[in-house]
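The structure that follows is given in the form of structure tokens.
Here the complex is missing a single protein chain, while all its other protein chains stay put.
Now for chain A:
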Amino acid sequence: MFWFEVLRIWNNEDGDLGKVFKATLSAEVYRIYSTQGTEPIVLFKEGAVRGLEALLAEPQQKIESVISEEEVIRWTKIFMILRHPILLFITEKHETYFAYVQTVHSHTLSKYTLVLGEEKALIQSFTASMDRKLISLITLCSDGSVYEALIPTHPSDPEKTQRVVRSLLLKGIVSGNARNGAAVATLDQDHVAVLGPAPEASKECLSIWNTKFQTLQTSKELPQGTSGQLWYYGEILFMLHGKFLTVIPYKCEVSSLAGALGKLKHNQDQGTQAVTRFVSWETSQECFQNSEQSKRILRRRKSEMSIQPEAPASKQLLSSIKKDSEKHIEVELRKFLATKRTPGCHAVIGDIVTGLLGRSKAEPLFYPRNCLAQLIQTCALSYSLCPGLMEVALEKKDVQILQLCLQHFPDIPESATCACLKLFLSISDSSLKEADVHMESVSASSDGAPEERMEQQPGAVENGSSPAEADCAAAANGRPPGTREESASSPVLPKRAALLNAVLHSAYSETFLVPHLKDIPAQHVTLFLRYLYFLYLKCNENATMTLPGIHPPTLNQIMDWICLLLDANFTVVVMIPEAKRLLLSLYKFVKSQISICSELNKIEISFRELQKLNQEKNNRGLYSIEVLELF
């Protein structure tokens, strides 16, 4: 404990504050660090570092100044490498940041300049973690984005000031005008916790982000405000919330994309099929972690579309993509795919797709659909490896590629899923007929409808009572509830049905999907609802509540989507006359479910009463005289 220049030392066991060892130093101290098993370290405001014992031996020793005059220490952190402490401190001088790494035992100091890039945003919060050779310095800037800079612990040339380039990890996750400042803390290699106001709402909240998959894991609102201080220690987050110190235990789950996305695709069925449809995240994670190179590729691809051939096997293919004809590329691709899969092939395939897409962007006539379809079917691709692919396919209205993407990508964002849904619902029949769509999810029995009946029911309301209401009234009069209108024919063409089924199968998280569903035009919502309702009725036709065909949508998926659609568009749907009948039948369906449940409860109670009666019968009353013969 000290007062800038006076060092006071108390004995741990002796509580008497009067008993103190004092030493006056020759320079002002910034902080003292103590880590278990090593001597405490003193960092001076001028950047010099001393061991405490050496300092106490000679308190008035000369302390050199390490940092230049107007530099101020902003943030520090101590790490241990093989029992040796390493001190990292960040200084600022005229909005330029410098990082110093001081290895205490070898007295080596290396200086780095943090290159901020184009955006001149002030750094609001620092956090750092260490992985053997590299310190990952994560910074939260006033533009609301999180950046990462990698600083080597053992510099190649300690004498020279080196430059460290930082890369964007997460963009715009807190709003820029944080009143009390925002804070960031690394939880593990893939997770960061960010404290601060959310970009849209002004409320302050704590959010935990997965940096690998760029997903929000969880967030908690802090209505009483925070003060921009956040610590993470031993799986517990500490932060100030109003007047309190709030403590939240948080353990990062091993990050898998499926976990990051929330809802699993095919959560219960299709044993073997489901397995093959997943990208193996074990292997893909490995290649992310093991090769620094592929990591860099990933980052770079986010900003620009340049390709650097990495794997020699695919070199030729990548170069041919740039200039050769579609046919030639296809031949090369087939050759490439025929070779053995290496662990890093995910990245290579990603590169190939990005290459293809890059070229197709540059040359509007170049669209290698067959190649893309083949690549998607390798099951090595995912949305995050080639985000442009679905964009291009949506642009070109290529339902075939989209269906393949929906079937094979485990990580499609909700916005993309919804864009696909919109396209599938709006695409004209004629263009649909040309498309080559996988039909396995649509059963033969349901493709009976040759014509779609989109414009059914002109929506005339006569005397304030629509036909649907009349139908309801009829049902109330004792007729079995509406079986008339829900005929056995599908409201959509089989091909459209197949496409919609692909959407039904896709993974999603409700909270992210519902806002996008609101953008679908009303008549498409109605059509989709009708289709879902039709599927539901089909489900009810057999005892197992399943649809025929290979890999059909499950009952749960159908019900979930009905709920989602209604959640998102209820106010709209309720106003559309042609949807009224559908809503009424859904309403009746829910009502009947409730009555079934209540009947079941009644039956349960009746059974219990019967059981009671039965017991009473056995009891033969409270008193009897019986004959007993003992043998």
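By definition in this document, contacts are C-beta pairs under 8 Å (C-beta built on N, C-alpha and C of every residue); 3 or more make two chains touch, one makes a residue touch a chain; residues count from 1.
Rule of thumb we're sticking to: contacts and distances are computed from a predicted model.
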Protein name (UniProt record) of the chain left out of view, among "U3 small nucleolar RNA-associated protein 4 homolog", "Adaptor related protein complex 4 subunit beta 1", "ATP synthase subunit a" or "Dynactin subunit 6": "U3 small nucleolar RNA-associated protein 4 homolog"
Which of A:I236, A:V331, A:A362 or A:I550 contacts the chain that the document leaves out: A:I236
Absent-chain contact - pick from A:T339, A:Q377, A:S431 or A:Q593: A:Q593
Residues of chain A in contact with the chain not shown: 236, 247, 249, 593-594, 596-597, 600-601, 604, 615, 619-631
